[in-house]
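What follows is a short report on a single structure.
One chain of protein is taken out of this complex; the other chains stay put.
Right, subunit A next:
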Amino acid sequence: MSAPREITPRELRSDVRVRIEAAFRDAGVTGFLHAIDIETGREVAVRADEPVVLASVFKVPLLVAFHRQAADGLLDPTEPVTLRPEDRTIGPTGVSALLDEVRMSLRDLACLMITVSDNTAADAVLDRVGLDAVNATAAALGLPGTVVEGSGRDLLDMLLADAGATTLGEVWSWLDEPGVLGRLRALDPHRTSRSISREMTRLLGLIWRDEAAPPAECAAMRRLFGLQVWPHRLSSGFPYDDVVVSGKTGTLPTIRNEVGVVEYPDGGRYAVAVFTRSLLPIAVLPQADAVIGTAARLAVEWLRRP
C-alpha cells in the first residue's frame, strides 16, 4: 500500500477557490474576492484583480483621506457642519432620513457615513475633503485601481439620467427590462467609482497596521468599521461571540459588496473584500447578501489552517 500523497498548498488553495466559486454560483451571483492574513500575507483570490463597482465602499477611501487631512491639520474633525433639509442626498439611513436641520461635527458625520452608510453625511464629508484629495490618497497608498468618480448625489443623478427615471423606485422596477442594466454607467466598473478586491484588502491592512494614517487616526477608523450595524453580509459568515467583524457595505441595483476585517481571539486578523453582482434584478435577495459571509468564511478558514 502506498503512502497517502501529501496535498500541496497549491492544491488546497485551488480547492478553496472552487468551493468559493460554487458558493457564488449557488447564490446566483458573480463574485470577486480577496482575503489576506494581515500578519503573514497568505491570501485567497477569486477574480481579485478585476475592476469592481465600489458603490458605498467608496466611503472607505473617503474616510482614510478625511483622517489623513485631520492628522495633517488640514481640517478640524470637530468642526460643526449645518445640513439643511433641502440639501439631503437621498438614502434610507442616518441624516438622509431626517426631516429637519441638523448640526454636527465632521467626525460624527464620518461616523454615520460608515456605521449606517449615511449618504448625506458622506457627501458633506466629501465636500469638505474634496474628490481630488480622495483619489490622491488612494494613489499615495499604492491603490492605482481605486478611483472615486463623484459623490452619492452625482451617482444618483447619473443613475436616474441613464435609466430615464425620476425616482430610484422606477429604476429598480425597470431593471429587468431588456437593455436597461447595460445602460446604467453606475453599474459599469469602467465608468463609475471603482476598485479591485486586492486593493481594498491592502487598504484595510494599512488601516489595521496603523500605516494608512497616524495610529490614533487608524484606531478611530477601526472603531467606526466595528460599529457598522449591518448583520446580513460579512458578519453573517462569522456567528461567533468572540470574533470581531468590522466592515463597510456597498449596495446598488444588482451590486452587493462588503469589505472588512475579521479578528479572532488568538490574534488572527484577516482583511476580506467581497464584491458581487447578481443575475436577478431583485432588491431583496437574502442569499446574495449571505454568500458574502459564506465566501469570506471559506477564505478565512482556509487562511487559518496551519
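Just so we're on the same page, a residue touches a chain if its C-beta (ideal position, glycine included) is under 8 Å from a C-beta of that chain, and two chains touch if they have at least 3 such contacts; residues count from 1.
Quick note on the criterion: contacts and distances are computed from a predicted model.
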For the complex's missing chain, which UniProt name, "LysR family transcriptional regulator", "RsbT antagonist protein RsbS", "SusD family protein" or "ABC transporter permease"? "LysR family transcriptional regulator"
Considering the complete complex, of A:Gln69, A:Thr201 or A:Thr251, the missing chain is touched by A:Thr251
Which residue, A:Ala55, A:Val125, A:Ala138 or A:Leu224, contacts the hidden chain when the whole complex is considered? A:Ala55
Residues on subunit A facing the left-out chain by the touch rule are 25, 28, 55-56, 90-93, 117, 119, 122, 152, 155-156, 168-169, 172-174, 176-179, 181-182, 230, 232, 249-252, 279-281, 283-285, 289
